[in-house]
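With one protein chain held back, the other chains of the complex are shown just where they sit.
Residue numbering begins at 1 within each chain, and the chains themselves are lettered A and B in the order written.
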Amino acid sequence: MTRRSETLLALAGAALILALAYAVPWLRFVLTIALAKGLAVLGILLLLRAGQVSFGHALYLALAAYTVAFGAVVVPEALLLLPAAALLAGIVGLLIGLFVVRYREIFFGMLNLALSMVFYSVLEKFYALTHGADGIRLPPVTFLGRPLAGEAGEWTVLGMALVLALACGALVRVALASPLGEALAGIKTRETRLDFMGVSPKRVLLAAYVASAVMAGFAGAIIALTTRHVTPALSYWTTSGELVFIAILGGAGSVLGPFLGAAAYELTRVYAAATFANAWQLVLGLVLLAVIVFAPGGLWGMITSRRRAA
Amino acid sequence: MAGTGRDGIVTRREALIGAGAVAGSLMLPGAGAWAQGAAKPAELKVGIATYLSGPASVFGVPGRQTAEMLFDEINAAGGIAGVKVRPIFVDEGPGVDHVVGEYRRLVQSEGVHLIFAAISSADCIACAPLADELKRPTLLWDCGTQRIFEDNRYSYAFRTQANATPEILAALLYLLKVKPDFKSIAVINQDYAWGRDSWDIFRTAMNTLKPGVKVSAELFPRFGATDFSTEITRVLALRPDVVLSTSWGGDLDALIRQASDRKLFERATFVMPLAESSLQRVGKALPAGHIVGARGDHWFLHPSPTDPERLKRFSESYRAKYNAWPIYPCFHMAQAVSAMKAGIEKAVAAKGGGWPTDAELAAAFKGLEFPSPTASVRIREDGQGLENQLIGTTLHSDKYPFPVLTDMVVFPAESVTTPVGQKSADWLKTLTPDIVAKLPQAQAFKS
Partner (left out) sequence: MAWLSMAWLSDNGILVGLALLDGLSYAAAVFMVAVGLNLVFGVLRVLNVAHGSLYAIGGYAAASIGLFATSLGAPPWLGLPILLAAAVLVGVALGPVIERLLLRRMQDREPVLQLLVTFALFMILEDLQKLVWGVQPVVFDAPLKWLGTVDVPFGQDVIPFTAYQLYVLPGVALATLAILATVLRYTLTGRMVVAVTIDREAARAMGIDAAKVTMLTFTVGAALAALGGALAAPTVSLVPGVGASTIVLSFAVVATAGLGQIEGAAVAALLIGLGRSFAVYVAPEFEVVVPYAIMVAVLLFRPQGLFGVAETRRI
C-alpha cells in the first residue's frame, strides 16, 4: 500500500474514532483504551519485525501508569506526566534491554515475562506504598493548568491518545522503511549476515526495544489518565499476552494494524462480555483462532487482500 | 462538565440518526428515559458487577444466583412501587479498566437506574467516584476495604454492608473472649491487598488490647496458591497457640484440607474470619473447636434473627433452587436488593407517590435502614453500612454433613465499627480492654 493511501486511511480512521466517540459517549472510554493499547502494540510490532516476541511489555505499561499515579501527587500536570512516564519507561527499557537483547525467541520472551512478573510482585509487596491489588486512585490532574475532569477531560485524553497514535505511527512507519527497519528484518531471517555487514544486531534490537518501551510507556500513561485507577494487574503476564494477541489480530503488515487490532479487540470484548457475560473469553478465543487460521495477515491483511482482489 | 446526562445522549442520538447502520446498531440498547421530570420508568434496570470468571467466582456466582432469585421474587410480587426490575450482570474478572468501561456502558448505553458494584475492593474504589461523576446511585454490595468512606465522601455511592474493620475486629474480640491466655500467633494470608490489610487491622487491634503476643510467623503465600505444605510444616514446627487466616475460596479450602490432613488443627486454634463460605465444601475435614466468621451476621442457622420466618424463607428457597445453603455473598446481595427496594420506596413516598430523580433517590439512601435476612442494616451519613457481625466456633452435628457454628456471638454493629470521620488505623489504637468485657452472651447451636 502506498504511503499516501496509508496516510489517508489513518486520517479516515481518526475521523471515524472521533465520530464514534461523539455519537456513542460510553465508547469514548473504550476507544481511548484501545488507542493506548494500540500504541503499546506498535512497539510489539517493531520487535515482531525482528522475529522477537515479548511476553513482558506490560511491565512498561504498569511502570508508566504508576509513574503517573505517584507523580500526579507532586506535579498534577498531564502534559508533564505523560512525557515523564514515557521517559522513565524508556530508561528502564534501556537498562533491561541491555540484558535481554542478547537473547532470542523463547528466551527473549520468557525473560521479559519473568521481569514483568517480578515487577508485579514488587507492586504487591510494597503494599504500604502501592496498596497492593487494591491499587491507587489518581489525584485530580490538570491539562495546561485546567482540571482534567468530566466530559471535557475525556475528550482531552482521547485527543492526546489520538495525536500520540498518529505521531508514533508515522515515526514507526518511517523507521521501518529506513535501514534500521531493514536491519530488524535481517535479525529475523539471518542474523549472522548483519554481523558480516558490520551492523550490530544487538544494537539494532536495543534501539527497537527502547522505542517499544517508550511507546508502552505512553500507553500506560494514557490508560492511567483514562481509568484514573491503577492496579498491579496492568503488569500481569496476561496483559502482555493481550498485547501480542492484538498485534496478531490486527496484522503485522502495517502500522495501522495495531490500532485496527486494538479497536477490534476492545469492541469484541465489550460486546462479548455484554452478550455472554459468562463466556466472553471463549468468544475472544474463537475470534482469534479464526483470524489466525483463515486470515494469517490479521485484519489488516484481510483489508489489503480484498483491495487487491477488487 | 461532570457527568453525561441521559438527556444529552438522546439529543445527540437524534442528531446522528443518519450516522449509518454501524453506529446505529451500537447505540441500539439506548438510554431509557428517566429524565429530570421523572416519569415512572417502564422497567427498572440494575447493573450488577460480580465475578463470573476467575477464582473469585466462588463468591460472584452465588451472588448472581441470589440476585436472580430475589429479582424474580420482587417481580412476582408486582415489582418495586409497581415497576418491574431487571438485572444486567457484568464480569469483574478482566480487571479494573474493564469494569470502569462497563460501568460507563451500563449508565450511558443500557441506561441502568442503579448499579451494584462490586466484589473486588479495587473495583469499588474505582467505581465510587464514577458514581458521583455520572450521578448514578451505586450500592457497594460486597467489597471489603475500609478505605472508601474513610478517605473520601460520595453523594451517590453507599455501602450496604460492613467493611474489613468490623469483620476482622469481631474475630479478634471473640478470640480474646474464648481464649484469653494465648501467647503466640502465626498468620497465613493470601498475598494481596485483602490479606495484608486484614492482618494490619488484626495486629493493630491485638497490640492495643493484648500487648506482648508473640507473632511466630507471617506467611503470605501467593494468591491462588494450591500447595501450603511448606507453610504448614513451618507452623507445625513453631507451635503457635493461634493461627489466623483471612484467606477465602479455593485457597482457604486447600489450606483447611492440608492443615487437617497434617493434624495442624490439633496443635493450634484457627481463626478464620471468612470460613463460613467454605464450610459446606470442606465438610468435616474442618474439626470442631475453631473460630469462624462470615463477614457480617450471615449464617443460615442464625441463633436470634429479627424475623425468623424471613431467614428461613430466604435460606430454604436458595437451597431449593441451587442445592446449597446460602453463604455470605448471598446475604450481601440480599442486603443490596433489600436496600434498593427500601430506598426507592422511601424516595417515592417522600415525593408523595411521584417517581424520584437520580439525586432524590441517592439522597434516600443516606440514613436508610432496611431489613436483612437476619436483622437490619443502617446506612450512616458517610455512606458506610452498619451491619452486625457473627462469629462462632465450629461444632460437628449429625444433622449436617459439614461443621455448624456454636457459641455464637452477635456483635452489635456500632460496637465494632469505626465511628464516622475517624480512620480505622487510629481508632483501633484507642480501644480499651473493657470492649471484651462488654461482649454479648454467646448463643449455643440448637439442633
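As a working rule, a contact is a pair of C-beta atoms (placed from the backbone, for glycine too) under 8 Å apart; a residue touches a chain by one contact, two chains touch by 3 or more.
The model shown is predicted, which means the values in this text are computed figures rather than measured ones.
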item	value
Touching the absent chain when the full complex is considered, from B:K40, B:K263, B:K321 or B:K423	B:K263
Options B:G47, B:P129, B:P221 or B:P240, residue touching the unrepresented chain	B:P221
Hidden partner chain, touching residue among B:R234, B:R310 or B:R378	B:R234
Sole contact to the chain not displayed, among B:P41, B:P55, B:G289 or B:G354	B:P55
Hidden partner interface residues of subunit B, rising order	53-55, 57-58, 60-61, 191, 217-222, 224, 226-227, 229-231, 233-234, 236-237, 239, 249-251, 253-254, 257-258, 261-263, 281, 285
Contacts of subunit A with the absent chain, listed as residue ranges	48, 51, 53, 99, 102-103, 105-107, 109-111, 113-115, 117-118, 121, 124-125, 190, 192-193, 196, 237-238, 241, 244-245, 248, 278-282, 284-286, 288-289, 292-293, 296
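Keep this in mind: only the chains that are shown with their structure count from here on.
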item	value
Subunit A-subunit B separation of Cα centroids, rounded to whole Å	35
Subunit B-facing residues of subunit A, complex	19-20, 22-27, 29-30, 33, 124, 127, 131-135, 137, 149-152, 223, 226-229, 231, 233, 269-270, 273-274, 277-278, 280-281
Residues of subunit B touching subunit A in the complex	1-4, 8-9, 12-13, 16, 19, 23, 26-27, 52-53, 89-91, 94-98, 100-102, 104-105, 107-109, 120-122, 125-126, 129, 133, 145, 147, 191-194, 196-197, 223
